[in-house]
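The next block holds one structure in the form of structure tokens; read it before the comments.
Note that one protein chain of the assembly has been removed; the remaining protein chains are unaltered in position.
== subunit A ==
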Amino acid sequence: MSLLSPVVDGDGAPFWEYASRGELRVQTCADCAEPRFPPRPCCPYCQSFDSDWRPVSGRGRIWSYVVPHPPLLPGYAELAPYNTVLVELTDAPRIRLVGNVVTAADAPLDSVDPARLRIGAGVRVVFAPPDEQGLRLPRWLLERP
């Protein structure tokens, strides 16, 4: 049983296109330069409809995390307990990405012992191998494994 693949919409498509090239980029207003997430058509700060996708360093800190146990969807139940983290980006502190801490880009969701996770721990982004739709999910490695 495979895991869920993102269902990409028009606003989110650039994020996934950059991710498939191994780049982490955040939608940023072309007029006032404020980053925003999740992607959307209009800047909430200045109402501009023009945006860029700005590269970020891919460094962040764990803001919080959970360790889900069954009942879960089948593909996830097989891997449980695994971790799901919320990573606050170093370059853009209000931008927080949901993800998973793993031991390597291609390692399974349950590859890190949850006891090793701490709020505030430094992480850096890697990208999973392409899924069936060719999408690559950002994943996170502990800075101090």
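Just a few scattered comments:
Please note the rule applied: a residue touches a chain if its C-beta (ideal position, glycine included) is under 8 Å from a C-beta of that chain, and two chains touch if they have at least 3 such contacts; residues count from 1.
As a convention for this text, contacts and distances are computed from a predicted model.
Its UniProt record calls the unshown chain "Lipid-transfer protein", which is the correct pick from "Putative monovalent cation/H+ antiporter subunit A", "Hydrogenase formation protein HypD", "Indolepyruvate oxidoreductase subunit beta" or "Lipid-transfer protein". Among the residues A:Ala30, A:Leu72 or A:Leu142, only A:Leu72 touches the chain that is left out of the figure. Those residues of subunit A that touch the chain absent from the view are 3-9, 11-12, 37-38, 44, 63-69, 71-73, 76, 79, 81-82, 84, 86, 94-100, 109, 114, 119, 137.
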